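Here the complex is missing a single protein chain, while all its other protein chains stay put.
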Amino acid sequence: MVNLTIDGKKVQIEEGKTILQAAAKCEIKIPTLCYHPVVEAYGACRVCMVEVTVRGKTDLVTACNTKVQEGLDVQTGSERVLKARRLNVEMLMARAPAAEPVQELAKALGIEKTRFEIKDPQEKCILCGLCVRACETIVGASAISFIERGTERKVMPPFGEPSEACIGCTACAYFCPTGAITYEDKYGRKVIHTELHLGPTTAIRVPIRQAVPMVPLIDTEACIHFKTGECKVCTKVCDREAINHDMQDETLEVEVGTIILASGFKPFDAKRIPAYGYGHFPNVITALEFERLVNASGPTGGKIKLADGTEPKAVGIIHCVGSRDENYNEYCSRVCCMYSLKFAHLIKEKTSADVYDFYIDMRCFGKGYEEFYHRLLHEGTKFIRGRVSDITDMAMTQREEGKLIIRVEDTLLGTVRRIPVDMVILATGLEPSIDHNQLAKIFNISCSQDTFFLERHPKLAPVSTFSDGIYLAGACQAPRDIPDTVAQAGGAAAEALALADKGTFALEPVTAEIDEDLCAGCQLCVNLCPFTAITYDKEKGISVVNDALCKGCGTCVAACPSGASHQKHFRDSQIFAEIEGIFVV
Amino acid sequence: MVNLTIDGKKVQIEEGKTILQAAAKCEIKIPTLCYHPVVEAYGACRVCMVEVTVRGKTDLVTACNTKVQEGLDVQTGSERVLKARRLNVEMLMARAPAAEPVQELAKALGIEKTRFEIKDPQEKCILCGLCVRACETIVGASAISFIERGTERKVMPPFGEPSEACIGCTACAYFCPTGAITYEDKYGRKVIHTELHLGPTTAIRVPIRQAVPMVPLIDTEACIHFKTGECKVCTKVCDREAINHDMQDETLEVEVGTIILASGFKPFDAKRIPAYGYGHFPNVITALEFERLVNASGPTGGKIKLADGTEPKAVGIIHCVGSRDENYNEYCSRVCCMYSLKFAHLIKEKTSADVYDFYIDMRCFGKGYEEFYHRLLHEGTKFIRGRVSDITDMAMTQREEGKLIIRVEDTLLGTVRRIPVDMVILATGLEPSIDHNQLAKIFNISCSQDTFFLERHPKLAPVSTFSDGIYLAGACQAPRDIPDTVAQAGGAAAEALALADKGTFALEPVTAEIDEDLCAGCQLCVNLCPFTAITYDKEKGISVVNDALCKGCGTCVAACPSGASHQKHFRDSQIFAEIEGIFVV
Amino acid sequence: MSNGTFEPRLVGFLCNWCSYTGADLAGTARMIYAPNVRIIRVMCSGRVDPQFVLKAFKEGADGVLISGCHPGDCHYKEGNYKALRRYKLLLKMLDQFGIEKERFRLEWVSAAEGVKFQHVCNEFTEQVRKLGPLYLSKNGGKHEQREA
Partner (left out) sequence: MSNGTFEPRLVGFLCNWCSYTGADLAGTARMIYAPNVRIIRVMCSGRVDPQFVLKAFKEGADGVLISGCHPGDCHYKEGNYKALRRYKLLLKMLDQFGIEKERFRLEWVSAAEGVKFQHVCNEFTEQVRKLGPLYLSKNGGKHEQREA
């Protein structure tokens, strides 16, 4: 530990720390511009200048990158310090007169105007190089650097002349102390929805609020470290040292007696319906994006905002997006009507917007659902029965100017209408989860025509599958809402419990058997069996069936050239008798 | 045992039996009219006349009520027998020329016409009195009897001049051998739906096809025995002697750890909507009645018939009867849309009738439901969106003559329509079961606003109640269809299993306790406690709380005049602190 | 006191099984009602000691609400009847303190009656608002400061 004095205060700090860190420890504020705790300090802006005295020698140093020494005496506000700082700030003011942090600093130091020549009154860059160092040492991309020298010296920003090395991480803009670096979409708009992403906002995050276990994960697709090998800023700020970028996915083998599949759903991809303009119009958003927008812990703190940050004056909610539509999914997604009504209610509660709800049939079938619909009818949501044909921004009247126009055949009025709104929410339907078909193959279960998993019997065995011991819970079997899912999943649990409780499991008694006297030992069956249930007994010179492995397909039976292989309950003689039976009239 | 000879055949039969029974035993047919095995024989019609010889003496007797004797020799077809029988039949022909069984008997005996005078060619009654005896001895009502004498003699039928003693059991018509007694509704129509009842048809019956155990029960409301104390015909025909009219309801006490309530629903009473004419128009039937009608094992063998027995040419199905209607039930009954679609499909399949389906919203939310609706659209069912205002038989055009006219505002056409049909099926909604409120009281559970049982939490605990250990399954919690009920009931089973598996049950730790030092022994609390959890300890002179019995209401605490009684976690001091906390701004 | 109107401070003693659940329902159903009633949960309305009511008035309440299960529906068989009896006695007592009977209310609200709870809160708030703040003669210090 090192002992030093700052403005008369005694402070003790570990060796290797800087004067700036020591000052922070005893709550003395030293102004900085180009300092950021995760980037190596460089002393470029020189506003952190302090006067140090050690062993009788006094000097002016930059606090951000000068290490502490035993017995050091630091003055942060001496006349000499202030004079030097004023000079530096005046030079920065000339260089970057539009930089707000410089203006604030000047004001604090009592500087009204700079005595140096101002080249560009719009300039914000103070040439501190923090962005360059961040891009090089943090991001590892080295996409920006200083070019030219002296007064022509400047930073080459990544979007000005796009560099191939730039990964678009926007770290430069994040680190820039004066806001000199900005990023915009290709139309030059600052798009709030895109900016906020209305989804995961950082590469390291807790996946969902209800995550179990409640720990963050690293999104390797988004993480800078996995792109460039650098960054790891997260490890620098985590004082528990809990972050490990070297962890790998593991494959665990777990032996179980029963399996409940609860692989859920994925929302319908609204981009598949080009007429609704999702992805093109920033104010056409999906239900899940609206959920994120309206969430009190979401990016807008629950405020309902348009892409430009203002509050919508009219919102349209379109039901059955991707559902009840032969072009996409014929089935009803069951949950969209009710969540749409919830949205309508939330919009009415949080804004003064007009809400238009476009539906085909209002499917409020559950407990309290109809009552909720009834309440919405009284709240003033405008319900329009009809399927929306398209959404356009081509105004035909002044009232439509700057709006999204929803075109719909109002089946109750019997006329085509154009409804101008500011925001459109697409009530996207439910589809089986992404790896649904692969799961079906792995677990040897069937899918129904709607591509969801097929239950054994819709009424008698709604949570069982044709593979004994494998049960279905939730939306992987069919779309359903939370109350129905919780109840039905309980049913799957009950089935699994009952089987686990029994402990044993009866195999179908349709296994194959080989007649020792007839078997010629050709071993054709051994190669045919997909379950390696047949082995060749060298001593006896015949094939032998392992009853526990045989699943009873009967392929070996059909192939046996000497008729030695039989399938119990599906013997040749039995099937012959069936065939004969058919033709007894 | 008695030995006798009939037409030369030797036969042995128990003493006390009749000649008719002995003849039946050796498969010799003796004609009868007024004989019925369960009614005491009277020999009124005298067509069962036979010639008997015993101990050398020969005589003509009625076989139905003459007992067998040892050594009896019976001739059933001797010339003397035939002659007597012919005479009797000729007299019956004169009395009741319209009676078909008499005509058949005459034909068999070679009689072409009667030589006696025919008084009334329409008469069917042969004055055998079987109805009178049945009404007296079987039914026990004695509502009919012979009046007048000689040729004026007649039976007073129950519906001709209604008797107060008549219980309307129609046994007289059942026993009448010639069909002389008929019964009609008050409009003089023979109403098939009423006749078949489209429901339970006899007082002793297996309640439902899927009954467990699969045994019949006696409907004491309908059983003649429970009205008059007589009948018991069922016991006479049951050779297993399995019927016991004296059985009483028993109250069994069963100790259980968990309870699942599955008290189901009752269908909405369609009579509550007079505008639909249920109960007035015989061809306006409820969904459950249609289910019975269309059931292959039902009264019509699955044929869809009107009250007059003909096939309907047009059928209307009205959704939301008693549902989604502030006058009756505000909630949606969830199942009616789909069963209505099933009905439409069955009618299309079984008849060539036009089917009109009147709906508000088509709620096909479940797996495969939308697809089924889609199929129906292609099958040609005519879907009309609108709530039916009323059903009338007042024709305004010739096309409406003799039809039921459904009046509805077609909301898609925007016009009021009159649709003439032959049959109307009311898709009645679901209401909690009959003793629902009583059950709620017994199990101390709450009902939600729709009067169904209230679950603990709609999403987190959809099958639990506020009373631990009591779970809900099926339609007692909310209307739901079979797949959803089976799945959800599984959830209830899982909860019950989990609790049973744990074996123990944690009581809320909010019991009362009495401070020995403060208790004055006034025993006020002893009388207040609704659970007899407080007893008076005479030795110590204080009240004592039994922790296992105390349910923690705190009534005793609030009442204790000396402040000796406390409730854990709800102590006075704690509540005072809460009150104070409220006013700390 | 917003916009110059007097906002009464009300205390509600709610039984756990009916009224508290009913209030919860009003909340989960996002029904908007006067926020003036501050809720204290008790297991049964029968637990509400007359002292609680007096304490609430003493601490600054302008009104007190007791809410329990409907007669016959008490989770503890008859606690709500006890509450009713105490309520009637208390009304007389409050009169002697000079507290208007409109400031003290007993209501039956079942678990299903979110709407009723909403109405009771709004109505009671309005009723007490009309009466104005409660100034207790002997311990009015706190109250004097609350003039509009």
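Per-chain numbering from 1; labels A, B and C assigned in written order.
What we mean here is this: a residue touches a chain if its C-beta (ideal position, glycine included) is under 8 Å from a C-beta of that chain, and two chains touch if they have at least 3 such contacts.
Predicted model, so just to flag it, every value in this text is computed and none were measured.
**Q** Have a look at A:T310, A:T397 or A:Q449 and name the one touching the chain we're not showing.
**A** A:Q449
**Q** Which listed residue, B:K313, B:H345 or B:K568, touches the chain dropped from view?
**A** Hidden-chain contact among the options goes to B:H345.
**Q** Please pick, from A:I273, A:M362 or A:C553, the residue that touches the omitted chain in the full complex.
**A** The single option touching the absent chain is A:C553.
**Q** Across the whole complex, list the residues on subunit A that are touched by the chain not included here.
**A** With respect to the unshown chain, the touching residues of subunit A are 441, 444, 446-449, 454, 466, 510, 528, 530-531, 551-555, 557-559, 567, 570, 572, 575-576, 578-580, 582-583.
Heads up, the rule we're going with is that only the chains that are shown with their structure count from here on.
**Q** Taking each chain's centre as the mean of its CA atoms, how far is subunit A from subunit B in angstrom?
**A** 58
**Q** CA centre of subunit A versus CA centre of subunit C: separation in Å?
**A** For subunit A versus subunit C, the centre distance works out to 47 Å.
**Q** Averaged over CA atoms, how far is the centre of subunit B from the centre of subunit C? Could you give it in whole Å?
**A** Measuring from centre to centre gives 50 Å for this pair.
**Q** Among the residues of subunit B, which ones contact at least 2 other chains?
**A** 448-449
**Q** Of all the residues in subunit C, which ones touch at least 2 other chains?
**A** There are none in subunit C.
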